[in-house]
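What you see is the complex with one protein chain gone and the rest in place.
In order of appearance the chains are A, B and C, and numbering begins at 1 in each one.
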Amino acid sequence: MEDKEIKNVMDEGFKPEVYFCDARPKVVTPVANKFVRKFYNWAQANSLWILAFGTGCGSIELPPLYKARYDVSRFGIFPRPTPRQAGVFIISGYLSVKTLKRVIRSYEQMQNPKFVLGLGSCTVNGGMYFDSYNTINRLDYYLPVDVYIAGCMPRPEALIAGFNELKKLIKEGRAEGANKYVENLDWYKANQKKIIKDWDLPEYNW
Amino acid sequence: MSLKDVLSPFSAWKRTLEKPFTIKKPITEREGEDRYRGFHVNDIEKCIGCGTCEEICQNEAIDMVESYPITANKGDSGLRPQIDYGRCCWCALCVDVCPTGSLGMSNDYIWVTPNPDEWVFKPGIDEKEWKDDDKGYRRTEEAWLLDPEQEPMPVLEPEVRKNTFKEMAKGYQVTMALEEASRCLECGICIEACPTHMDIPEYIRAIRENRLEDGLKILYDTNPFSESCGRVCTARCQDVCVLGHNGEPIAIRWLKRYITDNTYEKRNEILGIGKPLPESDKKIVIIGGGPSGLTAAFYLRNYGYQITIYEKHDKLGGMLRYGIPEYRLPKEVLDREIKTILDTGVEVKYKVEVGKDVSLKELQETYDAVFISVGAQKGTEMPIEGMDTLGVLIGVDFLDRIAEGERPDLGEKVIVVGGGNTAMDVCRSSVRLGAKEVQVLYRRTEQEMPANDEEIEEAKEEGVKFEFLTSPVKISRKGDKLQVECIRMKLGEPDSSGRRRPVAIEGSNYVIEADTCVMAIGQKVDSEMAQQANIKTTRWGTFDIDPTTLQTNVKNVFAGGDCGFGPDDAIRAIADGKKAAYFINKFLTKKGEPLID
Amino acid sequence: MKSKELSETIEINQQTPTKTILNPWQPFWAEQKEFDLKSGKYLKIWHGPQHPGVTGNMALELTLQGDVVVDCKTHVGYLHRGFEKLMERRKFIQCFPIVCRICVPEPDYNEYLFAAAVEELAGIQVPERGQWIRTLVLEMIRLASLTMGLGGQAGAFGLVPVGQWGVAHRDFILDLFEELTGGRIYHMYIIPGGVRQDFPDDEFPHRVELVLQKLEKLILDIEKLMFNNAVFKARTKGLGKIPAEWVELFGITGTNARAAGVPIDVRKDNPYLVYEQLDFEMILGSASDVYERSLLRKEEILNSINLIRQIFKKMPNKGEVRIKLPNVLHWKVPAGETYVRAETSRGEMGYYMVTDGSEYPRRVHVRGASYTHAMALLEQLAVGVSIADVAGLMVSLQTCPPEIER
Partner (left out) sequence: MEDILNRLDQKFYVQARYVQRPNLAFVTLKKNVAVQAITYLRDVEGFRHLVMISAVDYIEQNMFQLTYILHNYQLHSDIAVRVELDRENPVMDSLHHLWAAAQVYQREIKEMFGIDFPGSPRVDEPMILEGWDNIPPMRKEFDTKKYSEETYFPREGRASCDPVKIMEKKLYRVEAEVKYEIKRVVRDNRNKSADAN
């Protein structure tokens, strides 16, 4: 940003519509050439970079996953600090409404190809917080989920199995979560707005 | 900052030479520990579908669902748990509470799928790779959350009760009843086992919540003989009680007794008995004032019919009065219970024997409906030589005499033949009459004895000796002693009832000397009156009835209780009485239509 | 490295209650500072909830002048599940699987405190062996939590190897938990009346000892790599000083208070379980900065190792581990109120329970150990700190967001 722009921001306040791309996202169609497509899928499957956003209790099992004991970096899995660099979003367990808002924002900031892993019971049907007033019950109403992993908590081995499943799906070209989100954007947005009461986000931004 | 501080971090380099912590093949290398709580497994043979796991699950993750190939059966609801892994938190409370111990958890923990609707499965039924896993979390005895021990009933000491006909069981105190009632899991498996399908969990809850008046009302909804049943019922419900699989069942009978013991003084008031009932001009006659007949009278009265009971004896109660000794069911209890029933406005004709004093045909024609519940009052005699010897008695007649207040002198040694509850009543009454030695002869082993285990146990405490696999073949008299010649038996192939048939061992005869010998091997029905009204009977002498509606071949005549289905316990008779009331009402209100669809 | 300017701004941090307070109703912690963002002198940024440096899912709203924090507001609630409400509609036995989720690194304290509160109100006495096993479990989880915390502390200042070691060694302790309880993170092992099961076999203490030896070896390495490290020392010494007067003012407990030289430790002051029979010293510091707190936690690890060894030596070999409760489905706890506390690795954790004689608790309030550390205290401490050190400061207070908002 130019100095002048900064001054504008300071004077007039922040206007998201000026600084964020508010365009509707587009469906990413796979490459037509079979061999190139296969190569792309292979490459994508072997560099799954996780967004380091611990959204729930499941995040306690993520450090062991990255660290010496399980050391998933040998499988091409690595934590990244910012959504712009990450390709996999692990929703580690329950999501409170307040976090969901940040999660949506982070998810939309992630670049394609991007995938979502749902961890534990809470993402499927509310888990043990099914009757809580502040946690969502099923994640697939708000974000497209590619793979679910059972457990509360799942052991890191189960997480690795989840990544293997995700890799398999990517290699077969079936991990279409991001496209699903784009295709059903209105439905997802309507669901999100229904529970996020103070909606102050742009429709879509990245 | 010293040089040491700069250099010492480099000492970490020495770790490069160590074996790394890393697990080479994460998924296959390390399976869950022996106690790991993974996915559920269920032994579907052991599981009885009681739903306790569903109740304790704080996540509402468990549903009880019908599951092929399991179907409902006695003591098994036919339901099996279905677990939603979108809810489960792997706490294993369901495993720790499982009354049968069927539920467990495998140490398998990996399950990934892209489809969120897959996460529901029935352990033990759906094919999963961990279905037959042996490892994993299983409930141990110390982790079981339920209490396997029944609250003991305070009873008179064997030495005291041997000499008196006073009631033996003293009844629960308040704390004991609360303790016992709180053990109930409210699964309701027992309701099916009870012939009259009492709402057992409901009245147990009433006890727990200290609403005894409500409890009494619940009892009288299904059983007007609750007070007697609370003492002498064979408690089939306790046989299927879910807690009985790994411990002692709930003392349902004693809890029922606890309600009635604490409310009998105000019973009519609580139940609103004596208040006007609906009145109908239809008249019904009931032959035989036993449990079955009186139950039918009670409920038919509630329908509003005018009831007349014909009773052979001078008192009502039937086998409850004449078949059950006073130490189990005091006569005053029976009297006050029958009075409650009569207070609804029932007319009774005592000392009238239908078939002799008045003809059944006549009753059938003058009344709108007839319910025959004469019971099975005749004792069976053994087809052996010497049955008419002096000193050989028939069990039911013997009990009848005691009930009438006689206290016959039995001599020093008494032999009782038979293994049913009547035999137990006889031998224990003999002890109370002063016999020094009482011996029970039974032709099978203790496992096959039809008498309640409790009764056998108590008889043993009172000093009754048991002689199994033996049967008398001949009785003669020598001087003032009876010579009972017996033969040893062995168990052969199972017969139609599923019990192994006893076979005599040739040449194993031996002789026992005794003063009295009581035959308590069964009863039969006296159905001579049936011919008067052309009612069909079966070859066992019982009335030939439709097993569902209790109707005989003569449309307005119904029969039930022991005389309908053969000798059985009191609760069965009560159930029949209730059923008869329902179908007689249906017969009278819907003239001509079939009683069941 | 601290610049000269920075060390000046740190002076702001040293305000103490001894300063004359003009308005007694508006002491320094209640002052609302206003910054003119439009002037261009200040910048407001959010540190979290999506940030690799925060402990758990919480956010700090920082106002910066240059790279120095001049104002900090904490924002919590991202992990709120309403446990206290959920417990009101669950029976007493059904509560214990959910309470352990309140604090993820140390679930067993929640289980123990919930059980202890129920036991006190219901008048249940836990068998002796059960008490010893409970103590063992609590010390083991303290060990696991501290080991990971130490790794996190080093990691926040860029010392990644300590993080690698710490998390891996915590895993070995979790393996032991898996053997003992059947669960890895959430053990759900301490239930009202005792513990669920006894040791898996007689060799279990031996396997624990092997892990303890590994840990002792690790501590030697950590000492060299972390505490004798010039960079770590330079960044942490003098950072985040808590004056001793603040301890009562902010309700600081645990290592954070002991690092300031205030001798409070629930294990010594109000001994629970079998701590009276164990022989240990309260570990005190004086400097009360990030370095001192980390050092104390390292000492606490050694202390826990010592305690676990003592427990194995002193505990009875045989005996009941739990007593039978009345039927848990209809279990009614008599009406009453109580507060029980225990010393977690972060400080005093307590359960305030109100019952009304029904099958459900009327109210359970959880005093999370880091509740005041992470909220009121961090807001004051962060002022004057370089933005690069905020994450390290936050870790050094051992904040645990799930127990703050429950």
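Structural remarks
Keep this in mind: contacts are C-beta pairs under 8 Å (C-beta built on N, C-alpha and C of every residue); 3 or more make two chains touch, one makes a residue touch a chain.
Just so it is clear, the model here is predicted, and its values are computed rather than measured.
For the chain excluded from display, the touched partners among the shown chains of the whole complex are A, B, C. In the complete complex, the hidden chain is touched by one of B:E33, B:D84 or B:D569, namely B:D84. For the chain missing from the display, the contacting residue among A:N41, A:S92 or A:N134 is A:N134, taking the whole complex into account. In the complete complex, the hidden chain is touched by one of A:Q44, A:N125 or A:Q192, namely A:N125.
Taking the whole complex into account, chain A touches the unshown chain at residues 97-98, 101, 124-126, 130-138, 141, 194-198. Think of the hidden chain as still there; on chain B it touches residues 49-51, 54, 63-66, 71-74, 77-79, 84, 86, 116-117, 120, 187-189, 191-192, 196-197, 217, 220-222, 271-272, 275-278, 299, 302-303, 548, 575, 578-579, 581-583, 596.
Although one chain is not displayed, chain C still touches it through residues 24-27, 29-30, 32, 76-77, 80, 82, 84-86, 88-89, 120, 246, 248-251, 253, 264, 269-270, 336-339, 341, 348, 350, 352, 354, 362-363, 365, 367, 371-372, 375-377, 380, 405.
In this section, only the chains that are shown with their structure count from here on.
In terms of which chains touch, the assembly is arranged so that all chains touch all other chains.
Inter-chain spacing, taken between the CA centroids of chain B and chain C, is 56 Å. Our note on geometry: chain A versus chain B, Cα centroid distance of 60 Å, whole angstroms.
Multi-chain contact residues of chain B, defined as those touching 2 or more other chains: 21, 32, 58, 89-90.
In chain A, the positions touching at least two other chains are 68-69, 128, 152, 155.
Remark: chain A residues 6-7, 10-11, 51-57, 59-61, 63-64, 67-69, 79, 81, 83, 94, 96, 98-99, 102, 106, 128-129, 131-135, 152-153, 155 touch chain C in the complex.
Those residues of chain C that touch chain B in the complex are listed here as 90-91, 93-98, 161, 168, 171, 175, 178-183, 186, 188, 196-198, 200, 221, 224-225, 228-230, 233-234, 320-322, 324-331.
On the chain B side of its complex with chain C, the touching residues are 1-2, 4-6, 8-9, 11-12, 15, 21, 32-37, 52, 55-56, 58, 89-93, 96-97, 105, 137, 140, 142-143, 145-147, 179, 182-186, 208.
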